[in-house]
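One protein chain is absent from this view; the other protein chains keep their places.
Up next, chain A:
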């Protein structure tokens, strides 16, 4: 077709957008990668099946869930063993040395008391294109056949559909879902139809359901700005009495103050209303 000198047109017509032809060339190589510490890599080499035994895995997604898990579950004896990195955005961290609770990191910790207990704190947005690979990476080095998996996630209350108007809901609220293999029931109301959970939490639960693992999701709906404030963090409290978390926690007398500190750190980073 008519075009100026030197222009190369990859399409048959400017007027018609044939989506099917665009499709093939769009995909990026953007799979996340899991980096273990040297000690774990060594461990993996010496395991009979090349995998780490995992009996308890807690996956916390989002700042409120990460804050809750950090303060009330992980505050015991845990050490950093690895991280999952995506490298999609310029600001994405690629090292294991970020220490602040507001850093956009995804780190994995292992308990010093029980080597089969792991916690994954995911404080970054994992793109939907990466969820599948992210979950496969996480479970690829775990022998999780007998594991209990707990997933904590936060969403804005506008995503919650019910007959009750949002202004009448006692926010933040928590809802649960579980896989068939999980024998108990979540210690909160089950997520009602027609609500759906998407993203990383959904991919973890789908993996667990399809592979016959015991998993429970605790989904918090909140109207807090940046989805983190003290009531939202506290909304996850029922998790402390659930299987398997109740077997691995120790009381933290400074929990209240640490929650306020984390929320304050997030507020400082929020430049929306300077």
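In the analysis below, a residue touches a chain if its C-beta (ideal position, glycine included) is under 8 Å from a C-beta of that chain, and two chains touch if they have at least 3 such contacts; residues count from 1.
Please note the rule applied: contacts and distances are computed from a predicted model.
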Omitted chain, identified by the protein name its UniProt record gives, among "Cytoplasmic tRNA 2-thiolation protein 2", "pyruvate dehydrogenase (acetyl-transferring)", "Fidgetin-like protein 1" or "Proteasome assembly chaperone 2"
"Proteasome assembly chaperone 2"
Residue touching the undisplayed chain, where the options are A:190, A:237 or A:264
A:190
Tell me which residue among A:177, A:220, A:235 or A:259 touches the hidden chain in the full complex.
A:177
Touch criterion as defined above, residue of A:128, A:237 or A:264 at the omitted chain
A:128
Contacts of chain A with the missing chain: which residues?
12, 20, 23-24, 26-28, 128-129, 131-133, 161-163, 165-167, 176-180, 185-186, 190-203, 205-207, 209-211, 217
